[in-house]
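Let me begin by handing over the structure; questions about it come next.
With one protein chain removed, the remaining protein chains of the complex are shown where they sit.
Should a chain be cited, it is by its letter among A and B, assigned in written order, with residues numbered from 1 in that chain.
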Amino acid sequence: MRIMSFFGKTVPFFSSRQARWLLVPFVAVLVLIPFLVEEFWVHVVTEMAIMSLFALSFNLLFGYLGCLSFGQAAYLGVAGYSLILMHMHTHLNFVLCLIAGVLIGGLWALIAGYFCTRLSGIYFAIMTLVVAEATFYITFEWYSFTNGPNGLQIMPPAILRGALNYYFYTLAIVIPAIVAYWFLVNSPFGRSLQCIRDNPDKTPYIGILVRKHMLIAFVIAGLYAALAGVLWAPFNRGVSPWYCGMMKSGDAVFMGILGGVYTFAGPIVGAVIWTFLDAFVSRITEYWPLTIGFIILLVILFMRGGILGTLKEKIKGSRWGQAEKPVSREEAAP
Amino acid sequence: MILKTEKLTKVFGGLKAVDKVDLDVQEGDIHAIIGPNGAGKSTFFNLVTHYLDQDEGRVIFKGEDITNLPPHRICKKGVVRCFQRANIYPMLTVAESVQMAVLSQQGKALNMFRPTRNMSRSEVADILDNTDLSEHADVRGDALSHGDKKRLELAIALGNRPDLLLLDEPTAGMSREETRATMELIKGFRDRMNLTILFTEHDMSVVFGIARRITVLHQGCIIADGIPEEVRNNEEVQQVYLGVEA
Partner (left out) sequence: MDIVMAQIVSGLVRGSFLFLVTIGLTLIYGVLSVLNVAHVSFYMLGAYFACTFWKIMQGYGFSYWVAIPLTCLTMGTIGLIIEVVLMRRLYTRIQGEVLLATFALIYIFSDAAKLTWGIQAYSMSDKPEILTKSLGTIGLVSYPVSIAFTMGIAVLVGVGLWFWLHRTKFGKIVRATQSDREMVSALGIPVPLIYTSVFAISALLAGLAGAVWVATGIVQPGRLDMPMLPQVFCTMVIGGMGSLVGTAAAALIVGEVFALSILIAPKAGMVAIFVVTALILIILPWGLFGTKGRLE
């Protein structure tokens, strides 16, 4: 069966020069937003920022490494639970609990990744889903430790309780994290992931130990999900088993697909749109699954490459895009 | 002696694809392995680079037993292999593919902090020069012609700074002209970079024009090994190649 691949080299949506110009006004907008809209939307934008990390976590593995992970929520949930449990049972200050949460989430990713990276293709995807569901069931059933289906509650420290405060706190963490992510995916390591994705047979023969790179990528993705988790738990005033499982993991997948998995900013755009839709649609109807299901189907069928991917194609076709196209052999010959 | 195999054997089902092969490759040589289809040439390369596990025997490179090392370590040690079917990165440009091999060899493949864009540019440019690919530096792998893809395969291999380069039928599928050009190219960078080359080939004219030493495989066994003249006059070789010899 011939399989149409829509793999593309994962590149920044804008060339670096263009990005630098857009960065300043973009950050300015981010800073000004909370003063221009009502509190509800400040919450929404905060959630968008947090979910961006979650979506990027998924896409490091899917867009760059070519591995479909249906279980990133496991690390988000574990991080959230760890944060709250540490805060409840020890008297360490909040910041240390945050760090502990991220590290424990990352540790769970290391353990899960050790098993998952032994597998490939569909087996990998299924195993990641199994890990997420296992995490769900553990948090659901271990009543004495995790309070079962009721979940655990946490209040952010006093200085972070206002919507505005938490928003800027989130930005202060998310923006550097995204910048670090940019460096990561454009680094030799990021390139090596794409090599593994595009030609896993050849890559050992240029001297790269594939499994090691896969495991490292898996842990980094887990850390990003965990970071999203420790930001999310206090924001949401708590966690519950459903933040660990298959369905929450599916959210990250949807965000990635929506925005475009083969661009850098795609997952971020996907997270923004998904969060907006979630907030918006939930006000109108309870049939959110139906809505998002249809949207995803339509995107997969008709907007391959997601929103940013499709935009990129449109721009490439127009005059703007000509300068960016690499010159092919036929065009180079006089 | 840069490479030495001792009784290297691989059995598939009942078939001995490679049968107790003792091969010596001298440093700096251009050494050819020839044999009819199914003689075991590709399987031999697969064993040396540990693409397959051997059933028996050892592979010794520069005095070190590399038989059971994982493929990426063998590559790092200096034994680099080109595949028979051009196996490249379709979505990376020529320069980027070569760059990846270069960075990998420099141990920078795990570097997560610097943008790849400007790393090792001169070494990459050098290699592209040596393989005549400079004008295609920014062309994507999948946009290349077949001949260019094979040269890209060579260039990527050179990125790993090999001491021993294993070429699996480097001129397969090429026209006469391209074959000649490719062999000239290989001879060229071999002289400049001081490599040892071990290659397999079907085309006799190619082999006798360039190889300093020839090993003949037949059904997994070595039936002749020596300088071109000896091999050409060997009766068993003539028998095996009846009608095929140029």
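Here, a residue touches a chain if its C-beta (ideal position, glycine included) is under 8 Å from a C-beta of that chain, and two chains touch if they have at least 3 such contacts.
Note that this is a predicted model, so its numbers are computed, not measured.
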Contacts of the hidden chain among displayed chains: A
Identified contact with the non-displayed chain, of A:Gly121, A:Pro149 or A:Pro176: A:Gly121
Hidden-chain contact residue, picked from the options A:Phe40, A:Phe280 or A:Phe294: A:Phe294
Residues of subunit A in contact with the chain not shown: 1-6, 62, 68, 115, 118-119, 121-123, 125-127, 129-131, 133-134, 137-138, 141-142, 246-247, 250, 253-254, 257, 287, 289-290, 292-294, 296-297, 300-301
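Throughout what follows, only the chains that are shown with their structure count from here on.
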Distance between the centres, which are taken as Cα means, of subunit B and subunit A, whole angstrom: 42
Partner subunit B, residues of subunit A touching it in the complex: 7-9, 183-184, 186-192, 194-195, 198-199, 201-202, 204-210, 213, 216, 326-329, 332
Subunit B - residues contacting subunit A, complex: 49, 70-73, 75-76, 80-81, 83, 87-93, 96, 100-101, 103-105, 108-117, 119, 135-136, 138-140, 143-145, 148, 156, 159-160
